[in-house]
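Before we start, here is the structure in question, set down as structure tokens.
Entry: chain A
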Amino acid sequence: MSNGNLTLKETFFRGIWKENPVAYQVLGICSALAVTVQMKTAIVMGIALTLVTGASNLIISLLRKQIPPTIRIIVELTVIASLVIVIDQVLQAFLYDISKQLSVFVGLIITNCIVLGRAEAFALANPPLPSLLDGLGNGLGYSLVLVAVAVVRELLGSGKLMGIAVVPQVWLEAGYAHMGLMTLAPGAFFIIGLLVWLKNSLPGASHEQK
Partner candidate 1 sequence: MKPLKPGKTFQSKINGVPQGQATLLERPKTVALVPGASPFVKLKLLVGENDTVSVGTPLLQDKRDPKVLFLSPGGGRVAAIRRGARRVVQEVVIDLADDGAHEPALSFAPISPKALKAMSRMEVVNVLKLRGIWPLIRQFPFMDIPQESNGFPMAVVSLHSGERFNPVPSLFLKDQQAAFLHGLTVLQNLADRVVVTAPRSAMAPLKALGLAEQVTHVVQDAYPAGDPGVILYQIRKSAAENASCTMDPQELIAMGHLLSTGNVQCRRIYAVSGTPTRPASHYQTRTGTPVSHLVGPLKQGKGIVTGGVFTGTITSGDAHMGMGITTATVLDGVDTDAFFGFAWPGRRLLSESRTFLSCLESGSLGMDVTLHGEERACINCGWCDKKCPVDLLPQFIMKAASTGEMEEPLALGLLDCTGCGLCTFVCPSKIDLAGILALSKQTCYRERVMP
Partner candidate 2 sequence: MSESPRAKRIHAVKFALLVSVVCCLLITGASTGLSPLQQANKRLDRQKNILKAAGIITPDGTPSRIQIQALFQEKIETVAVDDAGNFMDPSQGQGLSLYLYREKKILKAYVIPIESRGLWGKIKGYIAFERDGKTVAGFTVYSHSETPGLGGEIEKAWFQKNFIGKKIYNAQNEFVSVSIAKGGIAALPETEQAHSVDGISGATLTGRYLTQGLKENLKQYESVSVKLRQAYQKKTVGNDMTTPPIKETN
């Protein structure tokens, strides 16, 4: 992962599109399967992860000169874990319903490779501001995929967007049915697969054509 001479803007947008953590690095798939049945949970999860990645990158970057290399990983994990626990507590306090739906997956942000990956690959070697932007960019990239998957799954799976029914009743009466597969985890697999396919077939977006 070269930090090279990227501008701050590039640092930020790289994570969102070109080197999207889900579509390009295929990280964070587990939670992308679990929380994308509804847009609401996907958005909250995306925000939570973006906050954690941004904050952890910032903190790690600030500490980067002090962290002893021997206990590097454990320090990173401690920082991330603490952030995740705080976020989880906040969700339980203020967004209880969503927290219930997200269940363990907020806690599992700790194991999300994106967070540790960015801390290791970027924050340890870069100043705070680019690190923060990189963290936020990657978090947003993850959120982007999550929301995209959730839009498809919620629309096809239960005919709703953000919990609001959008499929007209007339359709349902005419024989339209919701696609149950989309509410199951394999549905997300297919959607993510298709998204990666789509992204790679867009001109200039495929890492294979680099």
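Quick note on selection: all candidates are chains of the complex that A comes from, given by their letters.
Here is the rule we go by: a residue touches a chain if its C-beta (ideal position, glycine included) is under 8 Å from a C-beta of that chain, and two chains touch if they have at least 3 such contacts; residues count from 1.
This structure is a prediction, so every number in the text was calculated from the model and none was measured.
A.B. asks: Of 1 or 2, which one touches chain A within the complex?
C.D. replies: For chain A, the touching partner among the candidates is 2.
A.B. asks: Spell out the residues on chain A that touch candidate 2 in their complex, using ranges where they run on.
C.D. replies: 66-68, 70-71, 74-75, 78-79, 81-82, 85-86, 89-90, 92-94, 96-97, 100, 157-158, 177-178, 180, 183
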